[in-house]
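All protein chains but one are shown in place.
Right, chain A next:
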């Protein structure tokens, strides 16, 4: 079991009304699977399934089929970045 922090940014944070959520990983899970579970659990969670939502694990960009390692501490979900 590994407890991770899941954080949300920008319009996704506003849609969910939530900046941070604690999640316990009981078994290996991909980013895509985590996203689906959160979509079911959180109010307005369908916002997580919108096209273009990106993710990171411990500050590195991740993809839906990446498995979250058992040493991971923080997963983030956010819309496409718009800096510069």
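In this section, a residue touches a chain if its C-beta (ideal position, glycine included) is under 8 Å from a C-beta of that chain, and two chains touch if they have at least 3 such contacts; residues count from 1.
Operating definition for what follows: contacts and distances are computed from a predicted model.
**Student:** Determine which name in "Carbohydrate ABC transporter permease", "Molybdopterin synthase catalytic subunit", "4Fe-4S dicluster domain-containing protein" or "Putative ABC transport system ATP-binding protein" the UniProt entry assigns to the undisplayed chain of the complex.
**Tutor:** "Molybdopterin synthase catalytic subunit"
**Student:** From the list A:10, A:44 or A:69, which touches the chain that is not on show?
**Tutor:** A:10
**Student:** Residue-wise, where is chain A in contact with the chain that is not depicted?
**Tutor:** 7, 9-11, 52, 56, 59-61, 76, 78-84
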